[in-house]
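Here it is: the structure, laid out below.
Every protein chain but one is kept in place in this view of the complex.
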């Protein structure tokens, strides 16, 4: 294989323990692969060229483990990190597997469940920080409802915000260098989930006590499930200064949460996403939140991980070549693409300039008949993607 | 028919001129109904019990009309309003029909097109204000893209914000009593549109110069096209103090923009929406942005309008009866529904109360085995909806 | 509660052991309810008024049970059936849970897996017949693919047909009174599944050796996931004489397989479906393939089961009242609804009648301007559904 597409730590690729450790259980089928020791995952990922590994508290420390067990596990895990140089850039809490969260976690109707969810998250924050995490992801897997009568969504947002405010307060009090990243999802496992898209989560942040501490962890699969453009969503998060983390994978619109290998579905969106991240010189992690098909044994899992990273690097190279392709550059000029970067009213929106605008003569026929050449431009990009130019 | 469901002006139902005036054209078919005189629409809507009528500039004044024609049309229209008592609570601009906007309006790549879009909107604002509008809706029908290479979405958001800032500046300069309401839509007519959901639009407003002047006009069909819960979206807009207007209609998930009669599709969501609007004592207009099936003649159009209003009133009555139903109230207690309104940490998030939280003992087994009774609650509400309780 | 909506055995409602026995496991969460003894399920369902109970082989007899264990289980189960009078109208095979089927069952690439799948099904057919089943459902939960390169879909259809032919041959050889019902599904757990809709399965049957032995088991959720009209699909199955069984539940378009309580989502489609089944005097089972929300304890499961049946009965009563409603009947005349039942060319399609047709004068303007009154008709049916007429 071409060396160009061999991942290196400086590419900042990360995986969750739960991704390579996924055992292939699904709603209709039992697990098909044996459990992976987290330290083994670390060593394999390091060999493959990853930069880091992320986890939910219970990916590392089983639910209900004693303090002694926890410490032993953390020690072993830390040793693997030190041996391999792998980092833990992000951590998160499992607030969805245990039946206690069946009706919600931060937005459960029962205040005791909400308090337990916060307490579990605080413990998990300590664990993450202990291992070096600087980003803490919050996916509200059970924050939602099937029976709409059972929960007032406005009050649920109050409680969601309250939980975030407490977490921020705690991090500030401890002087942790930690920021939070909300991960939106429209549905599954709940019928409808709160903060269903990047937009809803961005809007929510504006109502928190420490909005500067909270950003987004958009996930390709989650935005795509709703048929929304993932790269547009990420662009809006970047535009708002709120892209704190990102979850890369593959997904087809209007399906169950597939979490396929990055690049395996939605090549076009994947390309524009990579181009956007690279164009904007985004300096965060390229995290893969995906898992191998259930048809795979453990060898297939490592092929899956390798494939995620290779696809990113292949698309990154194409994103670079985009700008070196003179026909594409000419087509962009035909499309007046740079015009979107010019202020519409260079003089600003004062009274005189508005008056000037209204007296301006517009050649409507000329403007209406202009052809923007998008078919040619789009085809050129497709051919770049297909590797025939 | 039951008088309870006969609309009255105090119910604040409004229609767009373009809704009852829709001539049944679609992507594959010609128009099937003759043009309606706006003044006739006003008279019919008044007879049916509507409160008001809204319009795009070109619904009332044809594109390219002279000043004299404009004045004559406005005079006739105003006379109909005065005769009937109908109000014009909202106005908007057509920035999508004319070929000049084919590549965008406020986010067109060509700055001249953007300036023209703003100028046309300013003229239209004057017209709306002249007729009494206090809400100005902005639907970015052409703000989007098919060929993603052609437009940087971050720059597009810059231009979108710039346009909004100019419009706000103008309204402030004129001392108009007018607020803006953004209408999100995910796609159609463009492949992907900017501000695709209520969430994305809410988030965008936070970046404007006068965020207090700009809110949302969520549309049932638009949020539903993406498979998102409309009533959750409206709840988040209310929570943010940003529900300025609302567009009611019917739609099935993952389809073309159907704009069916309110209540005709998505009865369950429609019920929770009406309940939410009534519970929150929202005092805005109940606007129907829908049109009659293409199978209808003009008589069918008026049946369509009557049906929209009746369905709202039927659902409103059910929303009231929800609270009078003792079995439903008991099921809400079983679901601990009021618990979501209690603060999670009544003492606030200070250091001591966080420490207290972490030392709290949780009866996980008890919390996990509790049954919330959502099946019974949901069935009771369904039976309320079906009129058998 | 109204006695009209209390189910009785003659209503022919059935449940799968796996439906009331569902323990609330989902892709992100552990089971929340204890295991149910099949005999207990039988007794509870009988109390609730069900007619019968259906099962996958491993719902009743655990995978890998010895012959002695099997016999003991069957004996206990049969005793519960005899005590309660409950029937077993349908049985099916679990060809999806065990890892051996991870790449497919009847369409696995490995011939040994396919042979095992057939052998397991033959054993399961014996079990079903032993307990009285006359319908055998085949849901190809693993018949599909994510990596399209790995399997030729034409060859997969060959193998699928081969498996069906063997099963039919076996049933004929044993003189079992058993017919097969294919259950289509578009995706989940596989990325894409073969025979994804009612249509694809109906078409497939025409290529089997004993097409008369094979029909359909359409499922509300499965057809709805693709955004297709379920009642249209069932109508086509009835039209083809191929509705052998039916799976009723609730589902929203473009989501994971929700299997919600019948009537809880898609009220309108559910109504037209019930009306179709009753209008056509379909004499099969009304089977619920659904499960309780994960928020529920065991009491909630029985409420779920009760709700499924009540909703059917409520809708059945509305379907009867449809024909007694004079305004609806008048609206049907306006819509020329009976015209669809008249032959278009009463004289048949011979040369003369075709010549006559071509010389016929058509009043195109009159035909084009006729209003079909669908808005009024649809609103009347909505009001019937909402119980306000």
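Residue numbering begins at 1 within each chain, and the chains themselves are lettered A, B and C in the order written.
Everything that follows uses one rule, which is that a contact is a pair of C-beta atoms (placed from the backbone, for glycine too) under 8 Å apart; a residue touches a chain by one contact, two chains touch by 3 or more.
What you see is a predicted model; the values in this text were computed from it and never measured.
Visitor: Could you tell which one of A:161, A:267, A:329 or A:364 touches the chain left off the display?
Guide: Per the contact definition at the top, the residue touching the missing chain is A:267.
Visitor: In the whole complex, not just what's shown, which of C:34, C:62 or C:349 touches the removed chain?
Guide: If we include the chain that is not displayed, C:349 is the one touching it.
Visitor: Which residue from A:103, A:146, A:223 or A:296 sits in contact with the chain not drawn here?
Guide: A:296
Visitor: Across the whole complex, list the residues on chain B that are touched by the chain not included here.
Guide: Interface residues of chain B facing the absent chain: 24-32, 96-99, 101-103, 141-142, 146-147, 187-189, 191, 227, 252-258, 260, 264, 293-295.
Visitor: Touching the missing chain, which residues of chain A?
Guide: Chain A touches the missing chain through residues 2, 5, 32, 227, 252-255, 261, 263-265, 267-268, 292-293, 295-301, 303-304, 306-307, 310-311, 314-315, 318, 368-376, 378-379, 382-383, 385-388.
Visitor: Considering the whole complex rather than only what is displayed, give the residues of chain C touching the chain that is not shown.
Guide: Per the touch rule, chain C residues meeting the hidden chain are 98-100, 102-103, 106-116, 118-119, 122-123, 146-159, 162-163, 165-166, 169-170, 173, 186-187, 192, 194-204, 206-207, 225-229, 231-233, 235-236, 238-240, 254, 268, 272, 276, 280, 322, 328, 331-332, 335-337, 339-345, 349-351, 354, 357-358, 360, 362-364, 367-370, 372, 374-375, 377-378, 381.
Basically, only the chains that are shown with their structure count from here on.
Visitor: If you average the CA atoms of chain A and of chain B, how far apart do the two points sit, in angstrom?
Guide: 30
Visitor: Provide the list of chain B residues touching at least two other chains, using ranges where the numbers run on.
Guide: 227, 254, 268, 368-370, 372, 374-375, 378
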